[in-house]
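Shown here: the complex without one of its protein chains, the others still in place.
Moving on to chain A:
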Amino acid sequence: MQSSPNMLTKFESKSSRAKGIAFHPKRPWILVSLHSSTIQLWDYRMGTLIDRFEEHDGPVRGIDFHPTQPMFVSGGDDYKIKVWNYQTRRCMFTLNGHLDYVRTVFFHHELPWILSASDDQTIRIWNWQNRSLICTMTGHNHYVMCAQFHPTEDLIASASLDQSVRIWDISGLRKKHSAPTTISFEDQMARANPSQADMFGNTDAVVKFVLEGHDRGVNWVSFHPTLPLIVSAGDDRLIKLWRMSDTKAWEVDTCRGHFQNASACLFHPHQDLILSVGEDKTIRCWDLNKRTSVQSFKRDLDRFWVIAAHPEINLFAAGHDTGVMVFKLERERPASAVYQNQLFYITKEKHVKSYDFGKNAESPPMLSLRKLGSPWVPPRTLSYNPAERAILVTSPTDGGVYELIHLPRDATGAVEPTDVKRGQGSSAVFVARNRFAVFSQGNQQVDIKDLSNATTKSIKPPAGTTDIYFGGTGCLLFITPTSVVLFDIQQKKQLAELAVSGVKYVVWSNDGLYAALLSKHNVTIVTKTLEQVSSLHETIRIKSAAWDDAGVLLYSTLNHVKYSLLNGDNGIIRTLDQTVYLVKVKGRSVYCLDRSAKPRVLDIDPTEYRFKLALVKRNYDEMLQIIKTSSLVGQSIISYLQKKGYPEIALQFVQDPQTRFELALECGNLEVAIEMARELDRPNLWNRLGAEALAHGNHQTVEMAYQKQRNFDKLSFLYLSTGDQEKLSRMAKIAEHRGDFTSRFQNAIYRGDVEDRIQMFKEVDLYPLAYLTAKSHGLTDEAESILEACGLTEDQITLPTIDEPLRVPQPIVPTFKANWPVKAAAHSSFEKALLGEVGAGDDEPAAIEFEPEEEDEAVAGRDTFEDEEEDVAGWDMGDEINVEEDAEFVNVESAEAGAGSTEADLWARNSPLAADHVAAGSFETAMQLLNRQVGAVNFAPLKPRFLEIYKGSKTYLPASASLPPLVNYVRRTVEETDSRKVLPVIPRDLETIANVDLQEGYAAMRANKLEEGVQIFKGILHSILLNTVSSEAEVEQAKKIIATAREYILAMSIELERRSLSTDTPEGLKRSLELSAYFTIPKLEVAHRQLALMAAMKFAFANKNYSSALSFANRMLANGGSPKLLEQARKIKLQSERSPQDKVDIEFDQFAEFDICAASYTPIYGGSPSVSDPFTGAKYHEQYKGTVCRVSEVTEIGAPASGLRLFVPGQY
């Protein structure tokens, strides 16, 4: 077969001539009927022969699967039609009747009918349920080569060597058989005796049209799946297209090209294509609408006899002289590229679309690539360049072409791209921001091109390179059939080479550190320097891969999604019902494109690989988390852990005592092992436990194990070696008790107990030995008595020479008292994590001085602040420094030599806001502005803020060596390039102040760190004083924050003043009581005001100021809040109500509205003269006018001021 870029052979079999083919509608199976009388059942996906059926005699030409039942039908040159069950693998029955070769057999799509065409010039319909012939169609006057049912209507098409194609109407037959209740007696008779059916005047099947046009015999005919079209193939080497209406049928056109007999033809199930095969050894593909040849594939030696299409997926099969090939017409892998959260891909309509992983939304089409390549060839690859928002698309047409296209800013529809750069090349990828590489396989050259499509460099790749891929910034990967080469473009040198064969795709990890090289059956993971990390083999074809953010590779095969860790551990994640191409993994979702180029999201359970990853990374906390939250525990994970050398972790999962015992032994955890051995109590286990314990030197466990096994000998020896005399003697007793003399003897020797030994010898009548023992140990009396008992005298016996008796050595160290000192088995970190988990959570958060229950309420948003009645207009009016934009503006465009103005100067010019002037370094004008806007006079406290803003305004970019860095100015107007509108960035924006600083202030209040709190709130005031905001709404928010800060500073200052007083003197006490009352006046958050009230109430109550206490209690109750606080308030209220009198008369009118002077902390009642601070709005008695505000520490009380400006409309 000529290598055609467009035809993808998926499976080939070798056999004798294949005459018939049928696809299974659901499974990846194909039936092939052979000229050699065999029928083969193949799994074309796995490439395996599932079964062979050999009952026909001679060639088998017709074959068909039933659409739903587990059966198929075949027809052969033995005139027989056989119906088979492929599950039982048997021929169920044979239909006899044809009088010559059977050419084709087909099942009806819904009725229980089989259609057969035969050389006996008849077409027959059989009912396979009652196994009878129900209709015989005659009319052709030569062999009928093919007969097919219409896919939906009651029509049959037949092709015959009589040069005609006939269309038959079988609606009469359907009628007759669809209503069995109304069948007449005659019909029943007729059906019961089909052989006697009248062949003439038969109305069951009538010829509707006779299509004449072929000059020679017609070999094949097919209906179009949806349109009223018919295609036929004949020995006149023509493929003819026919159209029919209800009343007539006519020839539409002829496809010329086959130069030998055309054997078979069909319509493409989904596309406007006709496929045909012929004895000229070609498969040809025709455009249905233009009737022009689209593509043809030639096989060198084998004539083609039959072609079949899969009913659903894009697969075809063709039978030829030496077997069958299953193929696709085109790649179904949609071209796609992922960049961050976006997927760019090309649909079947050749539209470029994007998919947003964040929103899970598809964009409308952005571009139409209709003109790329040829109409029937989908684009092969897509490479995306985020810097230029450009795509590079390749198509295999004409040896490969590429196009460089800029994507439109917004997806507005499938527009034709305007500015397209194109050229020849089999692969093209972006290699840098402004460069792409084009590989031409024909002349083995890689051109590096710039975005104007001009070649800047040419590289000669290693011989035999088949493809190129991005190789990390500035690098390329060359793929050859046997290796992958990493090449640095700039240095023009090969950096690394790795021998991996047949790599087809390269998938980079999200962090660019690893790449997966995919070949048909292997995945090789390499580092970015092309060092192999791991490799794995799959028997099923690998289709695609994508990396998880944690560095786990997920890959898809034809039927599974699997994972592989970097170390090569892999497993199945889920099964697939159809092939998909993974593009991205995000959490529990795997994003992929299916074969129709639709984005799909698959849900997966990442637990298993996350667990394994955590294990590899020794991230025990995460493992624990996973164990706790998922039902992971299974035999597979345990054996995995065991295999990977983590028995101690596996131990944590297992319940089964036997497994636990094994694992415990493996990791030397004797405690668990003992526990399990006790539970199971099997000698074998005790034996193993004893051996293991002995190895540990844990003789107490050994002892127990031996005891459990009743292994007395070993026990005795153990006691001997550990020096446990007491137990040894007990063993001796036991031996005596058992009557086991050997054991007793042994124990006696161990213990050095001579008497017992003699005694025992005597008991077993071994007097000579007893005597000898006694004698040798110098026990003369005993020896005498033994002699006596035997009735012998010393002369009568001869004794061997006796040496010194052997003394049993006495153990010096009482080993038995304790186990061998073994290095304490530390808990593994995992166990620690387990234990730590148990131990944690006891600590209560440290109590704070005020009531802790308030915490959650205190977090309540800043939105609840009460509105200040302040003049809104004051904020925007009074433009002090009027920027005459155009008049003053120095035209920087002028080409005169000399220095221009810095951007900082521009900032000061562009903005009337003090903060911008500070950023520009123009401190004088900034101070001037602040003085006029808010009467600022004391700038010292603002110095940190000034310097902070200034420091954040410039960056330092190193440029030429040995020169100072280039200074650049950081803008808040990032998008802006007009020098009249650029403005500086101001650190600590309002959002930060509200979300961070203000919350810190509240926290200080809650935690009763008042000094700190005052500083925080003052810092907030200073930050706002020098700031900018982006909307009127934010101006309002800033004002609220200023007011809040003021109230808190005032309140905290009052309380701090009170704490500094002593209450020993009556004056001091009075002032203290007053201050504690004033503390309740500032407008704090309710929760905080409750704290103030609580403090005031308790203090007043303690000093018998019941009236005040009562008023505080009432206010608290009115505010509501935590029950505990309210309970106290209620108590105090009850008691105070008995005598609502104040003991100390204080200056606090609980019924009047008043403000507190922020300098003297005394009331300013309504109507009395007061002055306020122009910035914070804090109130003061008149005598403080002209002094520095106590709250802001910056502004002058009562100074004339136009109001703080933070915002210029139109500036943003």
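In the analysis below, a contact is a pair of C-beta atoms (placed from the backbone, for glycine too) under 8 Å apart; a residue touches a chain by one contact, two chains touch by 3 or more; residues count from 1.
Basically, contacts and distances are computed from a predicted model.
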item	value
Name under which UniProt lists the unshown chain, selected from "Magnesium transporter", "ER membrane protein complex subunit 2", "GST C-terminal domain-containing protein" or "Coatomer subunit epsilon"	"Coatomer subunit epsilon"
Touching the absent chain when the full complex is considered, from A:124, A:208 or A:988	A:988
Residue among A:424, A:759, A:902 or A:1119 that touches the chain left out of view	A:902
Residue in contact with the excluded chain [from A:67, A:474, A:683 or A:814]	A:474
Among A:150, A:954 or A:1006, the residue in touch with the chain that has been omitted	A:954
Contact footprint on chain A, counting only the chain that is left out	387, 432-433, 450, 456-457, 472-475, 488, 490-491, 512, 528-529, 892-893, 895, 897-903, 921, 923-924, 927, 931, 936-940, 943, 946-948, 950-952, 954-968, 970-972, 974-977, 982, 985, 987-988, 992, 996, 1159, 1184-1188, 1196, 1199
